[in-house]
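Every protein chain but one is kept in place in this view of the complex.
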Amino acid sequence: MKVEIFITLKKGVLDPQGKAVERALKSMGYEDVKDLRIGKLIEMEIPGDSMEGTERKVQEMCEKLLANPVIEDYNFKID
Amino acid sequence: MKVEIFITLKKGVLDPQGKAVERALKSMGYEDVKDLRIGKLIEMEIPGDSMEGTERKVQEMCEKLLANPVIEDYNFKID
Amino acid sequence: MSISKDIIDEHGITEAEYLEILKHLGREPNLLEIGIFSVMWSEHCSYKSSRPHLKRLPTEGPHVLQGPGENAGVIDIGDGLALVFKVESHNHPSYIEPYQGAATGVGGILRDIFTMGARPVALLNSLRFGTVDHPRTHGLVDGVVAGIAGYGNCIGVPTVGGEVYFHESYNGNCLVNAMAVGVVKRDRIFRGRAEGVGNPVMYVGSKTGRDGIHGATMASDVFGEGGEERRPTVQVGDPFTEKLLLEACLEVFRTDYITGIQDMGAAGLTSSSVEMAGRVGNGIDIDVALVPRREEGMAPYEVMLSESQERMLLVVKKGCEEDVGGIFRKWDLDAVVIGEVTGDGLFRIREGDGIVAEIPVRALTDGAPVYDRPLERPAYLDEVRRLDMAVVEEPADFNGVLLELLASPNICSREWIYSQYDHMVRTDTVVLPGYGAAVLRIKGTNKAFAMTIDCNSRYCYIDPRTGGAIAVAEAARNLVVAGARPLAVTDCLNFGNPERPEIMWQFKECLAGMGEACRELSVPVVSGNVSLYNETSGTAIYPTPTVGMVGLIDDVMLIATQPFKAEGDVIVLIGETRDEIGGSEYLKVIHGLDRGVCPSLDLSLEKGIQSACLRAIGAGIVRSAHDCSEGGLAVAVAESCISGDQGAIGATVK
Partner (left out) sequence: MGDKFGIIVFPGSNCDHDCYHVVKHVFGRRAGYVWHKETDLSGYDCIILPGGFSYGDYLRTGAIARFSPVMGEVMDFAERGGPVIGICNGFQILTESGLLPGVLMRNRGLKFVCRQVYTRVENNRTVFTANYMRGQLLKIPIAHADGNYFADDDTLKSLEDNGQIVLRYTDSEGNATEEANPNGSLHNIAAIINRGGNVLGTMPHPERGCESVIGSEDGRGIFESVLEAM
């Protein structure tokens, strides 16, 4: 199974990188860009078992390691 | 328009971060994880004009700044 | 299947060289063998255009334990300790991918140090970019500095010094020279030698991928306008794995399990195995099927020429394979026997049980061609030395000129760069970056050592011989004003295309000047690197023989730093001030002129001045010292006034 995990900063958490990139794009002439946020995209292969099995595993991985619950949200796609 | 840009390392380019995270997940008991790669997810709002206009803009932004053409690929979703 | 003409050309092998190969092999080479000859006979690995001139640099001295020919130079500093150091260039990869180019340059030079058995203790770098307003410069500077910081900080070796220089001759070719210094016990120096026939050859470190294939020959190729298509050859570095590799190797060095070790640098597995065998006249047998890989379906050609980073080649004493393997596994690193040392002097590559290449080691090392390239005094020299003083009228506002010089890109503060480098890790940095030389203490002794890397390439352009001598003299001055006795040099010789006679003339002249200065100041060259073909569409960089130098301080309490310390102190200028403005930063910044007669250098006077300065600092009567270089006396005094951290202090000069 091909898994894609999207990890994004929670609303209200400062995103210095996002702010810097938004400023750079504006200075390059893209004035209308708004609310730019930068997160992580984690791709992996998990061979074998059922959709639920994989879903449970991905959930656990995110809760335990891949996302920091204090500042990050996560969601994922499995196909 | 809500834009999501996915920036990933080109195939064959070493991903030290992906390697370290995959090893960590394995040591936590998720033995069967394979080919883990870490990329960037950039979300932004671009108000206004047509789908093609926005698409062209996002293309330019990726080519000029957001993706490093030497080692990264990009694709994006607009809705 | 005989090799086609364009495959030979594509590998950068000339007609004559191909005929040599046929003679060495007594048959036609296959594709893998052509690939091996092309990297081993590349300018980068064989020094074929520079070797005749390099011979004229002095390399011996009472304190030299290892001169050129090994992975790094080694000098004795007493107390049973030795300093290991070298400088290496990563110019072409950094122009294509600044972050990774610079990062892997740092990774490579660190491996050259710890492969000698030493723990790396300091990093320096010499960077050259195009003009500040050139469209590519901003991106290159950010990427290169971030790459050096990213790699050096992560591996925990402080980046303590260096120089940055902006000039239009580097618009198409940036220079990234990385220097590293390590400390080793005198009796625990390891060398890159495949000793002991029958001993197993062990591959340790990261897995092999397709990155950087032909990095060695790329470095010897001139960039055409569209140089960017060489993209896939840029290597990616992993400083975390290098830190594990460093600690694992240092553990192995505390044992007697190995007889030789070398890092896999340019031309990866090929150059490391061939050079290790070549140094002791042995052969080496490698089975590519055993090499750990990161990607499937890699052909022997790709495995042997890949420049994946963070890999070392060890020759292990027979029977100690498991012990060595255990140490690397503790640090989660691959450690696999991939071959053995043989006595037949052949470089034999197998894939499983089939032999895919077999070349006499000597053909690849001593057999590499040597070219005595034609020389021709460049036409520009006479023109560039003419300076019509009428054009250079005396400025109305001297203060304005001084402020403009202090703010100019080649003189202004570099704090915005070195504050991105962790220059304090290992708690040895006694003099922080920002002055001519960095000083590190040696724990357990009351000694310290100073390091610098320096070159004025404008002087080398208008007068290569004097410029080369000044590069050595200025590096020595940087050490002396810190109170350190200069000991030895490592050089990175960055020049244009050697196939053009005027470039070769610049090279020969610079080396002649360097040789004279090294001899007079008794600082032998113990290691170095040559980077040629730094040229884009026919425009070559200014000749840049970067000089890295290391000096010893007997008592860490008796050193001097740049800033003035107290009111009422007397300022003394040692040496003669002559009416020389040629090639000065003043002429360039204020009048936009890169011309004039290069300032003269009297080496015996220089020697006297340096020893007087050293004796004064050693007598504890000197609080601060500064050499006059870019911007002359005015800038030197100004910098001494403003560079202290207790606020500015004034000075009056009669």
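Every chain is named by a letter (A, B and C) in the order it is written, and numbering of its residues begins at 1.
One rule holds for everything that comes next: a contact is a pair of C-beta atoms (placed from the backbone, for glycine too) under 8 Å apart; a residue touches a chain by one contact, two chains touch by 3 or more.
Quick caveat, the model's predicted, so the values are computed rather than measured.
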Whole complex considered, the hidden chain contacts A, B, C
Among A:M28, A:M51 or A:L65, contact with the omitted chain is made only by A:L65
Which of C:I7, C:L432, C:L558 or C:I574 touches the missing chain? It is C:L432
Contact footprint on chain A, counting only the chain that is left out: 13-14, 16-17, 20, 40, 65-66, 68, 70-71
Residues of chain B touching the missing chain are 16-17, 20-21, 24, 27-28, 38
Could you list which residues of chain C touch the chain missing from the display? 146, 149, 153-156, 238-241, 243-244, 331-332, 418-430, 432, 441, 443, 556, 645
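In the analysis below, only the chains that are shown with their structure count from here on.
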Compute the distance, rounded to whole Å, between the mean C-alpha positions of chain B and chain C. 35
Chain A-chain B separation of Cα centroids, rounded to whole Å: 10
At what distance in angstrom does the C-alpha mean of chain C lie from that of chain A? 41
Counting only residues that touch at least 2 other chains, which ones in chain B make the list? none
Chain B-facing residues of chain A, complex: 6-8, 21-22, 24-25, 28, 30, 32-48, 57, 61, 64-66
Would you tell me which residues of chain C are touching chain B in their complex? 96-97, 100, 206, 209-211, 231-232, 234, 236-241, 294-295, 308-309, 332
Quick check on the complex: what are the chain B residues that touch chain C? 12-14, 16, 19-20, 23, 68-71
